[in-house]
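The other protein chains are all here in position, but one chain of the complex has been omitted.
Up next, chain A:
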Amino acid sequence: MPHIYESYDVVVVGAGHAGCEAALACARLGLNTMIVTISMDSIALMPCNPNIGGTSKGHLVKEIDALGGEMGKNIDKTYIQSKMLNVSKGPAVHSLRAQADKQDYSREMRRILENTENLTLKQAEVTEILIENEKVTGIKTYSEAVYPCRAVILCTGTYLNAKCITGEISNYTGPNGLKAANYLTDSLKKAGIEMYRFKTGTPARIDKRSIDFSKMEEQPGDEETVPFSFTNKEEDIKKEQVPCWLTYTNESTHKIIRDNIHRSPLFSGDIKGTGPRYCPSIEDKVVKFADKDRHQVFIEPEGNYTNEMYIGGMSSSLPEDVQYQMYRSVAGLENAKIVRNAYAIEYDCINPNQLKASLEFKNVEGLFSGGQFNGSSGYEEAAAQGLIAGINAAMKLLERKPLILDRSEAYIGVLIDDLVTKETFEPYRMMTSRAEYRLLLRQDNADIRLTKIGYEIGLISEERNQVLLTKEESIAKEMKRVNEALIGATSYVQDFLNKNGSQSLKTGVTIGELIRRPELNYDLLEPIDLERKPLPKDVRDQVNINIKYEGYIERQLRQVEQFKKLENKRIPDDLDYEQVKSLRIEARQKLMKLRPASVGQASRISGVSPADISVLLVYLEQFRRKHN
């Protein structure tokens, strides 16, 4: 018999990276929130790679932080190595990545949750979402406990009907042997929600003591550490870092894989789910890129207090005996002792096209979702969606406007727009090439882009907002100064320029013009910029980037202006596409299914042509005039 217990404003299902952000956002915005997890010991678990950030993912973490999320702060506390990727390239693609102490990361996040007001933690398996009249009313657990609530945020990760596969052996468990959630899918299907089945995988973990690091290249962290959180300065988080290691597969590894490929569940057809192309298994790489004679293997520590090492680049679902042969064929791993086998995992997720950009289901009011459940992959993608789902569940209950970031404002905007608009056939991974306006969406200016929004939402303190405003003011002032400050062609200046491989001056120029020269930059010009006052590094960086790439930034801003025009043309929720004559059939069907919120979103649906958009624009104008 079901028992009805206390009610909540919001129940978050799952305490992974999405669930944690969602629950924290709701609780911090004053809503009575419960977070339910299958295991209290696996909060903010990192069941795959031991790092946070990386290309474009680092951007997401910075954005989460700028909006008032937790991920950036948590990794700053628990990192064991930090690296800025792509520093030899432009500022838009600089990406921060940190190795985490996984257990620390999880424990620290749990401590934060446990000490957050309005937040209740609960270990249970949610088996049913209670829905009345297409509106969420509560949840039910395996023990038939019912908790009434006004909103539910589903962040079930890879746990729904999860199945782990190593060669011929399958286990019906979630990641790391944790219990799977075997009932919720049916409840969702009953509510008319369309489910997909995706797959992902992880490599083996190997005992550090069995690895010969002398055969590998050491990969140290950066000397200069950049924090993820804008609330931290370098000196706040500086610490002794641990190295990672690089080795390679070889012909013999590839032969072992090829000889046993028929035993791979991926190739035998045992695995039905679609995997992410960005994280291919080693057998995938060997088959698809047969001409490559070696693949990189990164050996990464799982933490400071464990001997387990993550074997990056060699995820696999081959049988255990093949795994032994395969790993031991790699230089330095000849005597490897495998602590945990590599495995593939299949799980249920949704077709994210069923969601609004607020991450609320279109057909179930009060039901929100985030993370791998939405068909994405990666901790950072999950956390970003969790945060937005949390904010928007709160906004809904507080009767405020939802937070929808568009593609010109944030990577988070690109991520969510792609998920809810485009056709997804594999776990979605963020990439910088997906962001059309990436020169504007840099990791270094995430605070300038988003912190004011976080403040309006209520997740950023007054004090932090003031810090930002002061920073913006200093940037503007300094930019004005360098664009006006003239440098004469004195012999001191000419010498300086020559020494730095830059052409001598013919007439006087501004500091700004010198910053634009490829071989020079703001910091470098200090000796000849006599009026300069000391400024913090983050301000100096912004001045340098804004001036150096001014022409390109302006062009992107103009493109954004164009983009915003269609984005701001809203489509009424109840628009009857049958009434829009002259739409092609394919376009009409897609539009009816997706129900885009704006003409801009409609234009990104595959199968909707520019002519269809013209027709739609004309219809909307007609509609507007009729209803005025």
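Throughout what follows, a residue touches a chain if its C-beta (ideal position, glycine included) is under 8 Å from a C-beta of that chain, and two chains touch if they have at least 3 such contacts; residues count from 1.
In the analysis below, contacts and distances are computed from a predicted model.
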Identity of the absent chain, which is to be given by its UniProt protein name, from "tRNA modification GTPase MnmE", "Helicase Helix-turn-helix domain-containing protein", "Energy-coupling factor transporter transmembrane protein EcfT" or "Peptide/nickel transport system permease protein": "tRNA modification GTPase MnmE"
Of A:145, A:331, A:431 or A:524, the residue in touch with the unshown chain: A:431
Option from A:33, A:56, A:374 or A:392 whose C-beta touches the chain left out: A:56
Omitted-chain contact residue, chosen from A:37, A:156 or A:315: A:315
Residue numbers in chain A that touch the chain omitted from display: 49, 55-56, 85-86, 88-93, 276-280, 285, 288-289, 292, 295-296, 298, 312-313, 315, 422, 431-434, 436, 438-439, 518-519, 549, 552, 555-556, 562, 580-584, 606, 609-611, 614-615, 617-619, 621-622, 625-626
